[in-house]
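A single protein chain has been removed from this complex, and every other one stays in its place.
Here the chain labels run A, B and C in written order, and each chain numbers its own residues starting at 1.
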């Protein structure tokens, strides 16, 4: 057991696996000497050298495409996109190459690769550096999508993402980097597709991802002072999605609110809502609700950004409205 | 009134507006002499010359980005991406530039531009040339998304897409190009955000887009032989979405199935389902169902492609299951 | 700066002033520019108003973008400023579009595309120079080679020393100039702009310069040799200009003193304007997304 930040946990997860397997390399902009734009790769270059922690030119398409080619030929690359907003620049390599190659080739190739994507708002970085684009990725057959909300999950999910033989999109929330928590460095990997019940409750189920898990927990503790017991579920992996845990909770609470930082329209929160509406119809006492960011780009001004992105108060309001 | 194919209707819509406004230009690969990969731009170059119907190098990013710059400086460009699958190559220009520029600049710029995207499966073109990626676009604030299913709608929606002062993503289904129908060349534009009830019925509501509208109509006529009357709604524009028409229909039928050609997971069909689950809870006698493509890339082999993509039989099965 | 008034991160232009100034003094008000994440200098040089720029940096309603854009997205269409841009390489395409538009409308306008050395490895650079060249568009591509893309020294991100060499791939002229010599920059830009206005097509100009500060404010810049930094500080373009003006009796110490004071006064006023300006109203968050649709707000 050791206290680490979310950002350290990601780094230590990579370090542990890189020590075990020389075929794991890291590719990205300023991931070496500089230690990464958010300091996540940190001192890994000191441990593994510039061949394995490789600075790249500013060419996101080539970074992802290069990872695809390397993964197809025996390496297990971990590519870093400095912001998930830049997946737009490597979108073809992610969607038309990485995701489809195994299928198009009749299952005769495996692509063990991880793409790390710092995600989310809250850093006053405006519309091109604050998005939460996980919905795009979950829509693409062939990709797995991971989104940890705590140091422990970040560590355990990084191990299994690296171990996975398929392209895994590893979302990281920038605001959580500094958050610290207990991590057992000898822990078993956290399997993909297993949700975590972050708080138990009987009155209502909240499904939250990334930073919103903490807003939901904050709301839950405030609500319990009013005697309202909310259950907070963190799927941890968006695909594969742990439906069972979600359905069981709804069977108990009969009410559900989905909370994500995504733009509401076309969000993955919508997919989860659609699945629940289809599968849990008879267990629902109220319509499935979503608390997401407003349907706008992320504005720069702090007052506007804090308004567009949901917080615990918006969750409390939604819960009270439903009960 | 004149009989035209879907493909002619798109072309004639562009021709009519281009005659009226010299600031409208077309940009794309092989759109000139060659008349477009699917023949949609056809003889427009004869009418307007190579300056206005402009062949580009194979550079989708630059095609879209160039359209953005042209739209920001007084032109009304229409860009053609040969396949909607290639939006992955111009994704940054669509999402981080075209969609956000007006907002980021505080509303001080307008971007009147249309991006045409041949969409969908059915041509045995395999995983990289058969996708239906509209869900990505509907998730992006700042974009409007249009998806006609008939020559008349294609014509009327092209007029309003060109007239619109915002970036409009104009999806076209490749299999519909050859379909012909009556079009009044002097018709008024079809406003964005107005759905069309393609068939009336009391027993169940089907919301379908693109080619699936015709599969749904086919299913509906077969079902009515068994005395089941299905209402078929074609939103025609995915964003803005005509909720009112949808809600009214559900109030009448209390049952709804959404049919799209998208990969089911993370589809816009899911967003529509989520909206209905949230807004029509008390009017639903059965869970909202979705009939979409299987969660796989589009396979090449005709037997597999025809299995992955839904058809009228799958719709009939879903309807019978629900009633 | 650095007093915590400004949210987010800012990329300063210090050290590279001669480029924007030398280039833009050749431009008309209706000419276009596209800029980068390091856009402040370009915007001021193209006639942007310090007050509105500062207010935008502060996230105020009176800013150029009503507080929605911030440092990386300042724009002023009325001055042909098509915006700073947070996506490295995005300005290249947009400049080509503006050039196409100017040529098509036959207005004689040109578009200057500013960008850094690091961005020349982005695919957009390649596609844009190719397109501008085959269509002979009035676009001037101005590379501010400050030797680094964040921590990556140019020698590590490309195998060439002169970005200008890449012009060969598009059969367009490629010119290298001392980016800290405002007169050299002016001359090179002047010739390229004339070519562009005369329909002779684009030019790639590489300005060798250096950023005095870190990549963004707060960057420790451990990746740079202090010796290298010191050398470049001595080449400070503004200093050089002032020395030149004095040596050639263009202006006296006193006059320069006065200029400095005026500039500082202007900046102080801009800061005051920004500080005194109100934050934007919450509802404005869902406005300006479309010309004709206002999205739902939330009650909070």
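As a convention for this text, contacts are C-beta pairs under 8 Å (C-beta built on N, C-alpha and C of every residue); 3 or more make two chains touch, one makes a residue touch a chain.
In this text the structure is predicted, and so the values were computed from the model without any measurement.
S.K.: Please provide the labels of all shown chains that the missing chain touches.
M.R.: Contacts of the unshown chain, counting the full complex: A, B, C.
S.K.: If I consider the whole complex, including the chain that's not displayed, which of B:13, B:61, B:151 or B:287 touches that chain?
M.R.: If we include the chain that is not displayed, B:61 is the one touching it.
S.K.: Would you mind spotting which of A:5, A:84 or A:97 touches the chain that isn't drawn?
M.R.: Result: among the candidates, A:97 touches the missing chain.
S.K.: Can you work out which residue in B:23, B:180, B:243 or B:296 touches the chain that's missing from view?
M.R.: B:296
S.K.: Could you tell me which of A:17, A:116 or A:144 touches the chain that is not displayed?
M.R.: Residue touching the absent chain, from the options given: A:144.
S.K.: Since one chain has been left out of the picture, which residues of subunit C touch it in the full complex?
M.R.: Output for subunit C: 121-127, 130, 133-134, 156-160, 165-166, 168-172.
S.K.: Extract the touching residues of subunit A with respect to the undisplayed chain.
M.R.: 23, 25, 51, 56-57, 59, 61-62, 64-75, 77, 92-93, 96-97, 101-110, 141-142, 144, 165-166, 240
S.K.: Spell out, residue by residue, where the missing chain touches subunit B.
M.R.: 29-30, 32-34, 37, 55, 57-59, 61, 85-86, 88-89, 123-129, 294-297, 299-304, 307-308, 310, 313-314, 317
Note that only the chains that are shown with their structure count from here on.
S.K.: Using only Cα atoms to place each chain's centre, name the chain farthest from subunit A.
M.R.: Most remote chain from subunit A, centroid-wise, comes out as C.
S.K.: How many angstrom lie between the CA centroids of subunit A and subunit B, rounded to a whole number?
M.R.: Measuring from centre to centre gives 30 Å for this pair.
S.K.: Return the distance between the CA-based centres of subunit B and subunit C, expressed in whole Å.
M.R.: That pair's centroid distance is 39 Å.
S.K.: Averaged over CA atoms, how far is the centre of subunit A from the centre of subunit C? Could you give it in whole Å?
M.R.: 35
S.K.: Can you list the subunit C residues in contact with two or more other chains?
M.R.: 65, 67-69, 73, 85-87, 123, 289, 295 - these are the residues of subunit C that touch more than one other chain.
S.K.: Two-or-more-chain contact residues of subunit A, please, as numbers and ranges.
M.R.: Counting only residues that touch two or more other chains, subunit A contributes 85-86, 88-89, 126-128, 295-297, 299.
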